[in-house]
Structures are given as structure tokens and as C-alpha cells.
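A single protein chain has been removed from this complex, and every other one stays in its place.
We just call them A and B in the order they show up, numbering each chain from 1.
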Amino acid sequence: MLALLMVLLPLLFAAAAPILRKRPLALYSLLPVAGLSLCLVLAADLFCPERDLFSLYLGGTPILAADAISRFFLQLTAGLFLAVSVHAFFWLPATREHSSHRVPGTRTMHRYLFVLFLLAFVSMMNLSILSAHFGLLWVAVEATTLASAPLILYHCSEGSLEAMWKYLLLCSIGIGLALFGILLLAFAGKISSCPPASLGFADLSAPGVSFHPVWFKIGFVFCLAGFGTKMGLVPFHSWLPDAHSEAPAPVSALLSGALLNCCLLAVMRTLRLAPAEVLPFCRTMLTILGLLSVLVAAFLIIRQKDFKRMLAYSSIEHLGLCALLLCYCQTALTTHVIAHSVSKMMLFLLAGNILLAYDTRSISKVTGMFSTLPRTACLWLIGLFAICGTPPSPLFVTEYLLVTSLPPLLAILLLVLLFIVFAGMATACLSMTMGTPAPGSHERQAAQAAAEQLTIVPGAAALGILILGYITTLWMKQLL
Amino acid sequence: MNDLLSLLLGALLVLNLLLASASRLRHCIKLVAIQGVLLGLLSLACAQSSGGHNWQFLLVMILSLLIKGGLLPYLLLYTMRRISVRRELEPVVGYSLSLVIILALTGGAFWLSSITPTAVAHGASPLVLPAALSTISTGLFLMVTRRKAITQVIGFLVFENGISIFGTGMMIHNGLLVELGLLLDIFALVFIMGLAVFNINRSFQHIDTHSLNALGD
Partner (left out) sequence: MPQNPFFWWAGLITALLLAPLLPGVINKTKACFVGRQGPSLLQPYYNLHKLFRKDCIRSSTSCGPLAWAPGLELSALLLALLFLPYANQLSPFAFTGDAFLFAYLLGLGRFALVIGAMDTGSSFEGMGASREVQFAALTEGAFFAVIGFLAFASRSLNLSEMLSCPLPANVPTVIAAVILAAGIAFIVMLVENSRVPFDDPETHLELTMIHEAMILDYSGPDLGFILYSAALKLWLMTALVVLMLLPGDLASAPVLFILHLLGVLLGGIVIGAVEAVSARFRFLKLPQFLLGALCTALIALALTVIGTGGGR
């Protein structure tokens, strides 16, 4: 029943959003939903971990269920959602106040619509994490696209329109391919010697169930291409930098921190079904896509001129790393996911602040953040070091574990690529924080002051990363 | 019933050729509506030949017939009228060449299904896989080679229909909830895409997607 609540609670508040449109209350409904969801998932784990609170049956087959990994993803999503909604609560009025820089004629989305789509988006992410049926998983992942696409259009500019169109079209095609893949997998099961009873994950992975290997391979390739598109794996990534850079900061943070994880989970679920004889094939495919993602992202990061796009490519890189972790070192996967999500969320929120203060996304036009935005600059650098995996960061541990478990040639290649990423991001971030501020930046003092006020949530996230880093270091000591 | 099944699949194959050569948007939308209706009939024919159908199945079939054959084409027509775009001028690939390419893709689909013989052995019509693959590739082809945003939406619908041909033809049952979710998703997608087309038309004064290339590396 709890699972149904996790899906329906945000959905109900989303439906209520139009009622609150006349009052400034619309934004307030984000906080109770986010807080309540987080409390619920945490309470479920803390107080009754042995009871199965998440299962929902319809006609004898499970519709929603949660295993350990989906509980983890659920908690992560709820946490991110709470952080993002607290930030958005202060960020939205601030941007509206200081939005004189917007091109005249472009409009901003009504606040209640923003709340509506954001809540629907979160609800669908929860559904995709909790769904116990392959078809339902597909429906939920497609619905996340539909709910998040209008959010990109918050500032209705030409760029955001283009980003939204690409996002809608490419992700829908990708998800369509995934649907084809799911049907192929179902067919592979149907014609095998021991067909599964339904497309539920429990039935699919029941002992004795087999798949026709050739059809499973074809189906897996389609599923990987489909969910890989939404995960942003190269070569299906072209929508991701556009969407993540054009979306408003809280939405970018959720897209990057939470949505990509849901698709990673979908890939994981598909990989788990693979029979032993096709598992090497599936892992090879995933490794190729993962390495390609890191490769392309690394080379696009060093020549990047736009800091939000740089963060988006860093997401591609990390999802590539996740794909590699999935193949070679599953123990470190959850740590990597949580560390990446939290630090990427923090970086995207900070990027929103910088955009607010400097009114530009160009790296070269932002200088001297230490003198204009000291707190933001400090957190920005912490975020940079965290996301690049420098030692106190938990990502250092997971990347270390990954490199040691890879074959030597791949390990060397990966190290070189990680170094390129670090060099590219460090150059950009340092040039943004150091130096003297550009001459015109004094005119935006009010906006800069407002941006400095918005560092509570990123600061808390930074603290969280440091604590997590400490824990993972202890964990690594145990491992070694 | 097998005759009906193969007639429907043959008609779907020919529909792809017609779609490739249709230049008027209204004509294209009508063809997609016909495709939706054929798809509904296909699921009926499949259920008839397998003998398993109940009220859930009928409900899904009627809903899909109404949505894919009626509501979505109506939405597209409405969008088309509102932004007053009638034809797809200057496609990237000309109509005659499109025909040849679609024919080649159909041939490829037949070849692919001839090298995977297990499909025939399990009671499904031998035409399902070629028809599905060729419809999927026609949809993708339309999305790649047409410039107007609205034609890309049409291409997406064709693509989606191709996937459904595979699902219904191979008799893969998802259950009521998932089928309804699928329909709802597709409906919402076309709805949101229609809104996006409105917005693009208002911001750019046209819906030529080739000018949507300001972003990117």
C-alpha cells in the first residue's frame, strides 16, 4: 500500500495544483509532499524493515513491489526531491524578481503549472522505480518524459523550445525502441521451452524460466538502446546536454540526479533477466556503450564553453561509468549513484545561482566569483572536486574500485579519460572562480545578493557528500 | 480467420508505401487513422484465431480503435488547421525516392524475418514480423526525412503502430492495466507534441524543424 501512496500522493497534489492557481500557495504544496514522501520511505526502512510494505497486487500478480535496490533508489529520489523543492521554493521567486534580463516577449510558465508537472514527474519516477511489471515500467518511464518535457519550457525561449522538442522526440523514439525490446523479450520467453507466466519481474526471473537466446539478444539490444537513450548513453545522448542546459536549475538537478537513475534501474532490471549464455554478450554491449559515453563526454567537456552543458556532459560520463560498474563492479554501484546524484544536484543548483547572478551560461564571461559570490564559489569548487573523484569524494573510492576490476587495457584508457575530464572541468571552474569580476557585473548586485542567499541546500548537499566520503573511505579500508 | 489476418497485414504493408508518397498532411493523417483502424481489426483477428478473448480484451481493442483511429488523427487535424500548414513542401528525400527506399526497407524486413525462422513455427502469421519491421522503419524514415514538426509526429505514430503490430501479431498480452497505460501515454504524447508544435509555430512563425539547430556542439 505504501507504494501506491508514493505514486498517488504527488499525483493528487499535482491534480490539486490548478485549484491553488489564484493564490500564491501553489509552491507551498511542494514541501509537504516532498517531506512526507521522504519520511514515509525512511520510516518504512527504519521501523519495519522486515515487513513487505511496498507490494501491491492486482488479480494475484504483483503490480508494484520494492526490493532492496529499488528502496534505495526510492529514498534517493525522495531525498533529492525534498532538497530540490526546498531550493525551488526560494529560487523561483528570486528568478522571477531578477528576470529583467529575459528577452522581452518570452513568457515564464505559470507557477501552478510548474508545480503540477514537477509533482507528476516525481510521481512517475516513483512508479518507474516501484513497478513490478515490465510493461508498467515502460509506461512509467515514458510518462516521466511526458511530465518533464513541459518543465524544460519554464522560460519559453526559442532555445528551450528546441531542447524540449528534441527531448520529446528523441526520448519517445528511444522509449518506443525499448517497448519493442520488451515485446521481443516477451516473445523470446514465449517461444522458449519454459515460458514465463507474465511480464512481471517475479515471473520473468522465476527459477526454471528460460528465454530463446537469439531473440533475447535482439530484445536486449533494443531495450539497451531505448533505456540507454533516456540514460544519455552515447550514441543516443544528443538530447541530454540541450535539455539539461535549457531547463531551469531545479529541473536540471532532478533530471540529472534522479531521472537518469530510474533509467539505469530499468537497464539493471533487463540485465538481471539475461540467461547465462547471453550474459557475456549483454555485458559487452553495455561496456561498449559505457566506454563510448565516457570517451565522448571527456572530449566534449574540455572544449565546452557553457557551464551547464559541461555539467550535462559530466552526467553522461557518470552514467557511462555506472554502466561499466554494472558490468564489472556491482558492489560499488549504489555508492556511485548516490554520490553522483547528490553532487550533480548541488552543482546544477549552483549553476542556477550563477546564471541568476551573471545572466550568462558562458564560462568565459563568468569571472571572479570569489569576490562577487564567495559562498557559491566555495561550494562550486567543492562540487567540482567531488564530481571529479578527488580523494575525499566517495566517487574516488568507486572509481578506484572500478579501475582495479577492469581489464588492464581498459583501465588505462579509463584513467586517461577521467584525467581529461578532471582537467577540462577544473580549467573551467577555476577560471570562473578566480580572477577579477567583469566590469559590468556591479549592475547585477541585487541579483548576486539574492543568489548568495540560495546556498543553503547546496551547502547541506556538500556536507552530505563529505560525510558520505568519510563513510566510504572507512568502507574501503575494510575492503583493503 | 487466417485469410483476414494476412489481408490486414498486406494492407498495412501497402499503407507504408502510400505514407511514403503522400505529400498532403491531411492525406497523411487519414492514412494514419486507417492504420489505427486496421490495427484494431488485427487484434480482433488475432484473438479470433487464438480463441482467447474476454471483456478486458474487447475493452482495450475498442479503446485503441477509438484513440488511434479517431482521437489522435482528430487532434492532428485540429493542430494542422490551427497552424494552417497543409503540405509537406521540400522533404529532404523526394517522394519517388522515398517510395523506393521504403520498398527497400520492406524488402529488408522480409529478408530479416526469413533468417529468423522461429517466428513462423510458433503459430504466428509469417507476415507479422515483416509488416511490423517495415512499419517501424517507415515511421523512423518519415521522422528523419520530413521537415515539418507535425509530420514528425505522424511519423512517430506510424512507428508506434509498427510496434503494436508486433505485439498484437505475436499475441503478447500485457494485461489490462499496462495496455491502458500504453494508450494513455501515446495520447498524452501526441497532445504534448501538439502543444509544442503550437509553441514552435508561435515562436518561429513556422514549424520547420531544420531551423531547430541552434543548440548542440
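The definition used in the following text is that contacts are C-beta pairs under 8 Å (C-beta built on N, C-alpha and C of every residue); 3 or more make two chains touch, one makes a residue touch a chain.
All values reported here derive from a predicted model rather than from experimental measurement.
S.K.: Who does the absent chain touch among those shown?
M.R.: B
S.K.: Using the touch definition up top, pick the residue from B:C28, B:L42, B:V85 or B:I102 that touches the left-out chain.
M.R.: B:I102
S.K.: Out of B:S64, B:S125 or B:T151, which residue would touch the omitted chain in the full complex?
M.R.: B:S125
S.K.: Touching the missing chain, which residues of chain B?
M.R.: On the chain B side, contact with the omitted chain comes from 2-3, 5-7, 9-11, 13-14, 17-18, 21, 95-96, 99-100, 102-103, 106-107, 110, 113-114, 125-127, 130.
Note that only the chains that are shown with their structure count from here on.
S.K.: Quick one: chain A and chain B, Cα centre-to-centre, how many Å?
M.R.: Chain centroid spacing, chain A to chain B, equals 31 Å.
S.K.: For the complex, which residues does chain A have touching chain B?
M.R.: 58, 61, 63, 133, 135-136, 138-139, 142-143, 146, 149-150, 153, 156-159, 161-166, 168-169, 172-173, 176, 179-180, 183-184, 186-187, 190-191, 198-199, 212, 214-215, 238, 241-242, 245-246, 300, 303-304, 309
S.K.: For the complex, which residues does chain B have touching chain A?
M.R.: Per the stated touch rule, the residues are 116, 118, 121-122, 136, 140, 143, 149, 152, 156, 159-160, 163, 166-167, 170, 172, 174-175, 177-179, 181-182, 184-185, 188-189, 192-193, 195-196, 199-200, 203-204, 209, 212-217.
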